[in-house]
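The complex appears here without one of its protein chains, the remainder shown in place.
Entry: chain A
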Amino acid sequence: MATVEAIKLHKRYHDFVALDDVTLRAESGQLVTLLGPSGCGKSTTLRCLAGFLDPEGGDITLDGESILKLPSNRRGFGVVFQNYALFPHMTVAENIGYGLRLQKCPKPDMARRVGEAVDLVRLNGLEDRLPRQISGGQQQRVALARALVMKPRLLLLDEPLANLDARLRDEVRWLIRDLQQQSGITAFYVTHDQSEAMAMSDMVAVMKAGRVAQFATPREIYQKPVERYVADFTGEANFLACQSVAEQGSGQYRIEAGGTVLTVAGVQGLNGRAELLVRPETLRLAAPDEAADFNGRIVKCAFVGASQLCEIALPDGGTLKLTAAPNTPVHVGDAAAVVMDRAQAWLMPEVAP
């Protein structure tokens, strides 16, 4: 299909810098997610890719060739908007077939392709309805079909699930991923939901105030974040402050954290202060005669059905959140011994240099 690259994109709105040196790459057939809080520049990036905005600096290439000069109507990209942007005066079938009509696609051919697209997103029977006569979930699928029917070289999706309720979101999420993989279309996907990003993507770009904080696979983003911001944004996390760390061999550190001395892996080249990332699921309460990694005191505890959420205060002032089995006896104020999967602990800077 197509390899798409954004190289050092810069974009300003008046004097506000919306994009600063954004570099991304989607290999052919990959789904790349832009993940970040509202206002960090995800939509701006996508709109530059689509050709709705001109970046002030940088380049966008498709299979190695710059497409910056190409207007959006000649890029051949499919775009799915957050508010769907269905044409309110056209029926479902007319919306889906609009692009084909512009290409002067012959009538029978067009009817067949629209029919296929309708099947694909399971909208049969709704072809003659107007957008306002169908539900939000159905509108969202029309938007998807409308983008896919053109067999675009690149699919751009801007928070396509944001306006759906939780159950539909799950369903449409898998639909999007399936369709994207079946057709092998390269795609950029914008979301502020980390679980969505994790589950769907080949690559994730975590964005922070107009910059790409980290661009890597979901696994790497989650387990080996380059800074605290990324770890925070990709899931539940405990951070333990470490005062003076020194590298011992590449990416290995001997540190003291939470009152314990241990050896962990981390970002290369750290020096001085750092943060130890410990995901809650890598922690558990120690069995009675087991050697503990941390010893502390339970300060919070909540039963949530499938498990219990506990917060443990450590002697050096740090806290650890962890989940315990639902029937383990835990009480606020009790001493707690915690075991950590050391292989999964990760040392990183507070803020990447």
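As a convention for this text, a residue touches a chain if its C-beta (ideal position, glycine included) is under 8 Å from a C-beta of that chain, and two chains touch if they have at least 3 such contacts; residues count from 1.
The rule is short, and it goes like this: contacts and distances are computed from a predicted model.
As stated in its UniProt record, the chain not included in the shown complex is "Spermidine/putrescine transport system permease protein PotB", which appears among "Isoquinoline 1-oxidoreductase, beta subunit", "Spermidine/putrescine transport system permease protein PotB", "4Fe-4S ferredoxin" or "Sarcosine oxidase subunit delta".
Considering A:L68, A:L102 or A:V332, the position touching the chain not shown turns out to be A:L102 (whole complex).
Within the complete assembly, A:R146 is the residue of A:K42, A:R146 or A:R173 that touches the hidden chain. Contact with the chain that does not appear here is found for just one residue of A:A2, A:V17, A:A111 or A:L130, A:L130. Seen from chain A, the chain kept out of the figure touches residues 50-52, 71-79, 81, 83, 85-90, 98-99, 102-103, 130, 132, 146, 150.
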